[in-house]
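Yeah, one chain of the complex is gone here, protein chain that is, but the others are all in their spots.
Per-chain numbering from 1; labels A and B assigned in written order.
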Amino acid sequence: MSELVSRIHIQCRVNGEPRHAETFPMARLLDVLREELRLTGTKEGCGEGECGACSILLNGAIVNSCLIPAIEADGADIRTIEGIASGDQLNAVQKAFLECGGAQCGICTPGMVIAATALLERHPHPNDAEIREGLAGNLCRCTGYQKIFAAVVRACELSTEKKPVSR
Amino acid sequence: MRAYVPAYDLRAPSSLSEVLALLAREPGTWQLMAGGTDLMVLLEAGKLSHKRFLSVAKLDDLRGIEAAREFVIVGAMTTYTEIQNHPILQSEFPLLCSAARETGSIATQNRGTLGGNIVNASPAADSPPALLVYDAEVELVSERGARWVPYHGFHTGYKKMQMAADELLRAIRLPRRAKKWLQFYRKVGTRRAQAISKVCIAGAALVENGAISDIRIALGSVAPVVMRAVKTETSLRGVSITPTVIEAARGTLAQEIAPIDDIRSTARYRLRVAQNLLQEFLSQLTK
Partner (left out) sequence: MEEKFFGHSVIRKEGREKVTGRARYVDDLTFPGMLHGVTVRSSVPRGRIRGIRFGETIPWHEFTVVTAADIPGQNEIALIEHDQPCLAAESINHPEEAIVLLAHPDRYLLEEARRAVQIDVEPLPAVFSIEDSLAKRAVIFGEDNVFKSYHMEKGDVDAAWAQADVIVEGEYRTGAQEQLYIETQGMISVANPAEGVTVWGSLQCPYYVHKALMPLFGLPADKIRVIQAETGGGFGGKEEYPSMIAAHAALLAWKSGKPVKIIYDRAEDMVATTKRHPSRTRHRTGVTRDGKLVAMDIDFVIDGGAYATLSSVVLSRGTIHAAGPYSCPNVRVHSQAVATNAPPHGAFRGFGAPQSIFALERHMDQVARTLNLTPEEFRRRNFIRQGQTTATGQLIHENVNFDALLDRAFRESDYHAKRERFARENPGATIKRGIGFASFMHGAGFTGSGEVYLASVVDVEATREGNVRVLAASTEIGQGTNTVFSQIAADALGISYDRIEIAQPDTGAVPNSGPTVASRTSMVVGNLVQTAALAIKKTLLDSGLLCDACTEDEFVRACRKYIETRGPLRSRAQYEAPPGLFWDDKKYSGDAYGTYAWAVYVAEVAVDTVTFEARVTDFVAVQEIGKVIHPVLAAGQIEGGVAQAIGMALYENVVWRDGRMANGQMTNYIMPTAADIPPIRVFFEEHPYLFGPHGAKGIGELPMDGPQPAIINAIENATGICVRQIPATPEVLMEAMAQKAAALV
């Protein structure tokens, strides 16, 4: 058996709350979230950064949490699917996914919601090409993507409806 | 997760001098980790043989893009996202921006870095053909000092580089060209997004008075390293593009690339498409 390294202590903010964990420096952030912090909404689909099921927002940017070593979470600000809705209030993307049928089996959905949320933060009114590019890192085997595209378009409308006319 | 994670050490020093000191003190013991988008995949698959890593994530002096008069200098830890969004790179080095945009997904582009991509030394990497075309140089630093070396020739064989065990790749610099080069980049992947390339080509040419006065052609996924097609370039300097010239260039290219069969494609396909892409590039020079 190989020589062991010691666990490290990491502290970060997850969905606005300070959290900490003891783990190995090279442990995947995905495993820290799911197993140490019991935030199981973030899913593992491939473990190689290909499917996007483990997407989270790390310091505001979308990343695959299966490719982030735990040590890099130290001091970071993390948002997972559990932090997307405010309490019982779904965000526009979540509402639109429900309305448009963007979720089928649901396993890619947390990552897809994160990706769509990140996309709308970059492009509040994305065109078709931007939607496709923005979601190309999240694989869905159920929907053929059409209803997900529709949900993103719908989410833009819902966000616009909500906003005050002037500011 | 196939790896025995407790056996892997990963440290994240907060200063470059600390990293260089560790590299100098124990050469070969530590390997550097940048965005981790390749190393973490190997770890997951249980195929990461090296056990001790230094993360350079906290080294802020390795980040950022700086435009000087003669060069644009890109810090090794600059991400693909930062590259593709940079206005000077967009206007003067569009091939690099295209490559950055076609590397992995947005999540990967947020993590993957140009320096990491170079040092990972994959023959299928998307950015290196663009770097070769732009006559890029890389800066290697160690406790012994810093040196700039041409990127052309930096990779000497499959996963082999002209870099000592105590060195770190700090930056990449791209000479700013006064004249207007015609540029071409095309990656042929297994699908339209998130794909590893089967063939990739970057080209740039200076056409004066109807003839090619200078040219660069670089390819990925057709040899053990990302390569410049030097013989093909030589054969094209000073000539005007005609169908005969293109046909001859296709032949020269076939002699200097060495594509293989693997799980992603075939040698025959890679050869044929590399030739076709060269033809497409050269044909555009006449327009």
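Quick notes on this one:
Just so it is clear, a contact is a pair of C-beta atoms (placed from the backbone, for glycine too) under 8 Å apart; a residue touches a chain by one contact, two chains touch by 3 or more.
Quick caveat, the model's predicted, so the values are computed rather than measured.
Within the full complex, the chain left out of the display is in contact with A, B. For the options A:H20, A:H125 or A:R141, the residue in contact with the chain missing from this view is A:R141. Considering the whole complex, the residue from A:I62, A:I78, A:A118 or A:I131 that touches the absent chain is A:I131.
Residue-wise, the contact with the chain that is not shown comes from B:T266, picked out of B:S213, B:T266 or B:T286. Residues 1-6, 41, 44-46, 188, 190-196, 198-199, 263-266, 268-269, 272-273, 276-277, 279-280 of chain B touch the missing chain (whole complex, contact as defined above). Interface residues of chain A facing the missing partner chain: 1-2, 34, 39-48, 50-51, 53, 80-82, 84-85, 90, 94, 97-110, 113, 131-133, 135-149.
The rule is simple: only the chains that are shown with their structure count from here on.
Chain A and chain B have Cα centroids separated by 29 Å.
The part of chain A that touches chain B in the complex is made up of residues 1-5, 24-28, 31, 47-50, 52, 55, 61-64, 66-69, 71-72, 74, 115, 118, 132-134, 136-138. Residues 1, 3-12, 33, 36-37, 40-41, 43-45, 51, 53, 55, 57, 81, 104-108, 110-111, 192-194 of chain B are the ones that touch chain A when the two sit in their complex.
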